[in-house]
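One protein chain omitted, others in place.
Which chain is which? They are A and B, in the order written, and residues in each are numbered from 1.
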Amino acid sequence: MTARDLAPDPAPVPAPVPAPDLASVTRGRLLFGGDYNPEQWPEETWQDDVRLMKEAGVNSVTVGVFSWSRLEPRPGERDFGWLDRLLELLHGHGVGVVLATPTASPPPWLGHLHPDTLPVDEEGRTERWGGRQHFSHSSATYRRYAAAITEALAARYGDHPALTLWHINNEYCTYDHGDEAAARFRTWLAARYGTLDALNTAWGTAFWSQGYGDWAEVLPPGRVHYLKNPAQVLDFRRFTSDMLLECFTAERDIVRRYSPGVPVTTNFMPLFIGQDGWRWAEEEDVVSVDLYPDPRDPLGAQEGALVQDLTRSQARGPWMLMEQAAGAVDWRAVNHPKPRGLNRLWSLQAVARGADAVCYFQWRQSRQGAEKFHSAMLGHAGPEGRTYQEIRRLGAELAHLAPEVAGRRIRAEVAVLHDWHAWWAAAQESRPSDRVGHLAMLRAWHRALWEARLTTDFAHPEHDLTPYRMVVVPQMYALTDTAVGNLLAYVEGGGTLVCGFLTGVADQDDRIRPGGMDPRLRELFGIRVLHEWWPLEPGETAPCDGFDGTLWSEEIEPDGTAEETVRYRGGELDGLPALLRKGRAWYLSTLPAPGALRGLLTRIAAGAGVRPVLTGAPAGVEAVRRGDLLFLLHHGRDTVTVEVPGTHRDLLTGAPVTGRVTLGRYGAAVLKPAEAAS
Amino acid sequence: MTARDLAPDPAPVPAPVPAPDLASVTRGRLLFGGDYNPEQWPEETWQDDVRLMKEAGVNSVTVGVFSWSRLEPRPGERDFGWLDRLLELLHGHGVGVVLATPTASPPPWLGHLHPDTLPVDEEGRTERWGGRQHFSHSSATYRRYAAAITEALAARYGDHPALTLWHINNEYCTYDHGDEAAARFRTWLAARYGTLDALNTAWGTAFWSQGYGDWAEVLPPGRVHYLKNPAQVLDFRRFTSDMLLECFTAERDIVRRYSPGVPVTTNFMPLFIGQDGWRWAEEEDVVSVDLYPDPRDPLGAQEGALVQDLTRSQARGPWMLMEQAAGAVDWRAVNHPKPRGLNRLWSLQAVARGADAVCYFQWRQSRQGAEKFHSAMLGHAGPEGRTYQEIRRLGAELAHLAPEVAGRRIRAEVAVLHDWHAWWAAAQESRPSDRVGHLAMLRAWHRALWEARLTTDFAHPEHDLTPYRMVVVPQMYALTDTAVGNLLAYVEGGGTLVCGFLTGVADQDDRIRPGGMDPRLRELFGIRVLHEWWPLEPGETAPCDGFDGTLWSEEIEPDGTAEETVRYRGGELDGLPALLRKGRAWYLSTLPAPGALRGLLTRIAAGAGVRPVLTGAPAGVEAVRRGDLLFLLHHGRDTVTVEVPGTHRDLLTGAPVTGRVTLGRYGAAVLKPAEAAS
Partner (left out) sequence: MTARDLAPDPAPVPAPVPAPDLASVTRGRLLFGGDYNPEQWPEETWQDDVRLMKEAGVNSVTVGVFSWSRLEPRPGERDFGWLDRLLELLHGHGVGVVLATPTASPPPWLGHLHPDTLPVDEEGRTERWGGRQHFSHSSATYRRYAAAITEALAARYGDHPALTLWHINNEYCTYDHGDEAAARFRTWLAARYGTLDALNTAWGTAFWSQGYGDWAEVLPPGRVHYLKNPAQVLDFRRFTSDMLLECFTAERDIVRRYSPGVPVTTNFMPLFIGQDGWRWAEEEDVVSVDLYPDPRDPLGAQEGALVQDLTRSQARGPWMLMEQAAGAVDWRAVNHPKPRGLNRLWSLQAVARGADAVCYFQWRQSRQGAEKFHSAMLGHAGPEGRTYQEIRRLGAELAHLAPEVAGRRIRAEVAVLHDWHAWWAAAQESRPSDRVGHLAMLRAWHRALWEARLTTDFAHPEHDLTPYRMVVVPQMYALTDTAVGNLLAYVEGGGTLVCGFLTGVADQDDRIRPGGMDPRLRELFGIRVLHEWWPLEPGETAPCDGFDGTLWSEEIEPDGTAEETVRYRGGELDGLPALLRKGRAWYLSTLPAPGALRGLLTRIAAGAGVRPVLTGAPAGVEAVRRGDLLFLLHHGRDTVTVEVPGTHRDLLTGAPVTGRVTLGRYGAAVLKPAEAAS
């Protein structure tokens, strides 16, 4: 077993000048605004736009995300006049500009003249223009044109006074299985493995007679008769993330040359499987994310919190909510608008969890095109519409809060482990159960912590975990040797580790660990033999002492060193351990129902010295501390009263709060301790 | 905004001679018969066929629909001998011939020699022979061969005494996304828009950087990474309908040259999205349709009535039921036969709603091929089978009824609006809800009217609506300026308009109207601001005063001019209007449960002076008046008694009917007023 890491090439890109950060953009403010696509409107509308922006407190707009065909109507032709006028107008009204490179959606002429720029899917079908993101990350031609338009933009606007932030591309999410991608994949593999022998070993090609004798035989995973090679699929995921990252860094390095003091970002999609989020974040100056929970989802607020916690952890500080919807989206089967007050509540939640920017897709709702039913700050109903009216009020509130909040940090004593490589290794066909996906487990465990009001960071399994009192591993199917060592050292050093099933099953090549689970982890938890996995059918439960397990159970033979166990009761596993505790190491071989998992984690956290942000508050009231401020967010519609020890001032109302505060429908309070507020 | 119509090219084809019509075929009879495919049988079977046809009262058969490979076994070779003998035989037995051009299913040699005649689907896959309809509407080669075989047929049989009607092709429903279609699409677009600038404007290509700089870049909608351009999809639907229509008119014009006195039709599929039914009907001499409700569907009879009402409206008079099933079809998951009596009942329903022809696919059930489990007039069970025995009795009844019915017209005081362009604009991805499709709404509203026994026509939104006392708009997502003006003028002129939600949202380019709904319509109904659409989940309801709304609701701020409203009760929309009435204009922002919608429309109709055909009859008894005849159709199995004021004679039994009539299982009565019957 080599010491090779899951992330194959950790060499950081050199940063010649100190990287600028989000604080250089916010300058004590909270950014408020959204994507602005003025090319869809006559210029007279722009005047209306800036007037309404000012009324709404908009101080930042993202421009140019999909402007390539406008900026370069024919190959090499440039039309910057409209953008000159626009930036002037925005600057004149004090609206900062997040300037995007338009490379996410090439003009029709590019695909027409250069079909090699078009991506090919796994079935060999070419994606064409007429939508968006029809570019191959591996196409040298695409990269050349993208660099050229980026260079032209950067040269023209790199020192424009309106420019506050560079926004590269948009929601990187493409793939390519075509010939040029195949060639790049081989190059990437050669760099990773050096020799074909090493590749054959890593991919386990002795299975099913897949031994490669020549690099030219190696292809992206494609259409097969039965079951793909999982290590090949895993490496193709790594390769795809790396190719997209090369596209990003190439453009980033261009704009940096022209604007050394302007930070660079690209907007992530939330919980997107396609990018190694830890690695990408390291390459950004500002981490930003798009976030679209379903207003109808009872767990929509938790989905928001999860993404916010993850993004904050990637950013290691304040971050940017680049896109959210002011109302409905357009891509669900039934698209619900946000009820009155919900947009404000969820925006404050983002701020509570570290956002210094609350932005939207998009400023003005499109009248044409594929997303004309996606809501906007200024919707089809216009300035008189409820949505815009709420946006106005929110803009004022954020401006009011900003001086107390912007730049403040959040301290978490709990970390949840997440890693894209482990996700990629696990999210494949032919597994013990298709019901226990990486993300489903991440959500289930985060939900328990969120409902318990235990503020959590996310961390990579090789990160330094010593700052945390408790580390939670919902599921980490694949772990490197380094990561296993890190977990052991963490417990050794006094940390409390709570670990879910299907963890440490495989190494970085998706090679099963001896015994079906890493032997060091088995020893850590007191497991002698892991006889069999017993996945459960949907809806089936495994009764245990004190709770019902769901989705999974295990036939475990403990080694007698565990101090405390919860046992299965009844069924094939009767009497066998469901929960094992050995010192500060806890192993859970099933998924307790939500309330039970919440209770269990609360208890373990208490043992580790971790207290919830607030205790005794009604269900549905979220509590987060940012800096010295206590955010209370009420996700229900009935009025509730929350006990808050001590004396505070509610920054939203200015009112003093002593002992308790009352929250109405979707209500929020931002409480500053009285002594600090005086 | 241009005044361009939804139907891009309304120039009528010149008709040099007065067009013949269905009456010239029926000559006072009701046509009874079906598709006849004698090429599947040895010629000795033909003798059996004509004998059994005569026994069953068959007076019309459709011949040659799928005979191309028999007529032209090799390119340019003709084999007409069998058809000569067949037509002679039929003519000798007094069976009229509807002669089809065989162009729906080219022989294998055509695709083999000319792959350019084969259609390509959106994924780039070619459809081959081995099924049917494997022709590209855009292929010049296909069109040339189709014209040649049509010309040969017309030259040989154009003045054959057996010939009564030309039947062009069969169920036009193909598409093509290949290169030749792409070229024709560009030509079609150039004719529609003139300039690329106009196309860019209509398609909203400023969105997502889709601006076209060269016509060669414009393609049919194809595989994209994310979301197609909706205006491009809409125009491709228009183009496809137009190309198919060109195929039709080309063949029509050929047969007309040889048979100026013989009318021409092509058989529509019922409620088929692919053809602009209003435009196509204008090009036909006789409008005919194929109709296959599920015998198990509790709303099967309503589905029939809807298609019959629509077809009658397209025909502007009597029409032809070209295909129905005598028993089961073969394309559902479970194919139910027609219970005893149902075939007769549904056939009489077609006559009641204007059909002068009751025909079937097909005469004799095939023993081989893909449709051998599709029932026929003469099924596998043969002449002793129940199905044929019922066919015999029906034939006699229709012959008996014919003198009183054939050619008679139906007068409707209510019109339901339907338009294919609005359907095409609406039936796309990324919409507020996928549960409120154009057709679903059409069915829901027609059902209410049908159950209320309010006879309805269908009309295009730009038609002259003044003949109707009430116009109903189930949903008309896209409306031209002309159509909006037409609706306003209709109300202005005294008409009653009842309008469902998602109407007037877009213009002919799928461009959202200001405010999310046409301002003139908002004014018409008394709507100040349409804040948000609130689509409902499946099964969810929105309680209102007096009924429960389903599928949809709206956050509307009225302008105070509406005289009467029903309000939402409870939930986010509590107190907001669900139903608005402003004079004769009614707007309904949700879909009431079926009974409530029926009640509401009955009440509004009464206010408009429209009375049901019959009141007080038991549920399930359909009542329609054709000419002076009252058709009563009982869709249940229990015996019921229907009150019928006055004195009539039942043409089916010859019995006098005074005050009431009793109907047994699937029973029917055709009542003629006594004075007229004397």
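As a convention for this text, a contact is a pair of C-beta atoms (placed from the backbone, for glycine too) under 8 Å apart; a residue touches a chain by one contact, two chains touch by 3 or more.
If you're wondering where the values come from, they're calculated on a predicted model, not measured in any experiment.
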- Identify the residue among B:133, B:541 or B:647 that touches the chain left out of the display. B:133
- Message: One chain isn't shown here. Among A:28, A:75, A:124 or A:493, which residue touches it?
- Response: A:124
- Query: Looking at B:26, B:67, B:209 or B:602, which residue reaches the missing chain?
  - Reply: B:67
- Message: So one chain is hidden, and I want to know which residue out of A:217, A:564 or A:675 touches that hidden chain in the complete assembly.
- Response: A:217
- Query: Of B:386, B:528 or B:569, which one is in contact with the hidden chain?
  - Reply: B:386
- Query: Tell me, which residues in chain B touch the chain that this view leaves out?
  - Reply: 37, 39-40, 66-70, 73-74, 102, 105-109, 112, 119, 121, 125-134, 174, 296, 327-328, 330-331, 333-337, 339-340, 365-374, 379-382, 384-387
- Footprint of the hidden chain on chain A, which residues? 123-124, 203-214, 216-219, 221-232, 429-435, 509-512, 514-516, 528-538, 555, 572
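Note that only the chains that are shown with their structure count from here on.
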- Task: Take the average of all CA coordinates in chain A, do the same for chain B, and state the distance between these two points in whole angstrom.
- Result: 49
